[in-house]
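Yeah, one chain of the complex is gone here, protein chain that is, but the others are all in their spots.
The block that comes next holds subunit A.
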Amino acid sequence: MSTQDNKLLNVSDLHVAYGKVEALTGIDLTLKEGQLVTVIGPNGAGKTTLLSAIMGVLPSTGTIHFNGQDFFSPEVETLVGHGLGLVSEKRELFSTMSVQDNLLLGAFLRYRRGDTSYDTTLAEIYSLFPRLWERRHQQAGTLSGGERQMLAIGRAMMGKPKLLMLDEPSLGLAPLITREIFRIFADLRRQGVSILLVEQNARAALKVADYAYVLEGGQVAMHGPAADLANDPRIIEAYLGLASKHQELLSS
């Protein structure tokens, strides 16, 4: 805990291969305590692979420094124990269990460590997502796509992670809810939760983020403060351009 002490997450020279095919070739990424960092990039760039490797779901080479400790291809449970949380692309809900049970299980480690304040967190999550409160006795497998997203996000928040990683949380959500969710991320950041956000919705992601990485073909193509990237002509062309063209079309 000296020079690195405000670096919550530092990934260096991370390689991940599926069989012989390298999906990530030497990624370096840093996230400081309290920051919201976003990773954008085209389909198949390796964003999901990156989050899975940091989480220990996929074997990797390179070092992962998290919360003052170095990990080499660690186990998922170890990292969760150290305060890492992931809303995975597949959501991984417990489909035959109720919404409320799914949420409560999010606090399993807190419960196991004798922290009994998770009831308050549950109430907070229900007030953030009233829809989940209405459906608390429903089986998670029968929720709509958007409700499932809310549940996955809420479940991860129940664990009060130091760093919350989200893989395309706005996927399939109505625009109104998407805006709401991004507002929640901004709130969480203000409360001191660090967030690593993978998003297709580059415009919204760059707006809330402090710092951004652009992943292309398994490598970091660009990185910088989110506000700078949002004004970078290449980014506008590749990731924001479509939307502005769309708007031109609509307005004409």
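As a working rule, a residue touches a chain if its C-beta (ideal position, glycine included) is under 8 Å from a C-beta of that chain, and two chains touch if they have at least 3 such contacts; residues count from 1.
One rule holds in what follows: contacts and distances are computed from a predicted model.
A.B. asks: Just by its UniProt name, which of "Acyl-CoA dehydrogenase family protein", "N-acetyl-D-glucosamine ABC transport system", "Branched-chain amino acid ABC transporter permease" or "histidine kinase" is the chain not shown in this complex?
C.D. replies: Per the UniProt record, the undisplayed chain of the complex is "Branched-chain amino acid ABC transporter permease".
A.B. asks: Which of A:105, A:188, A:222 or A:236 touches the chain that is not shown?
C.D. replies: Within the whole complex, the residue contacting the unshown chain is A:105.
A.B. asks: I need the residue numbers on subunit A that touch the omitted chain, in ascending order.
C.D. replies: Listed in rising order, the touching residues are 55, 57, 75-77, 80-81, 85-86, 88, 90, 92-97, 101, 104-109, 111-112, 155, 159.
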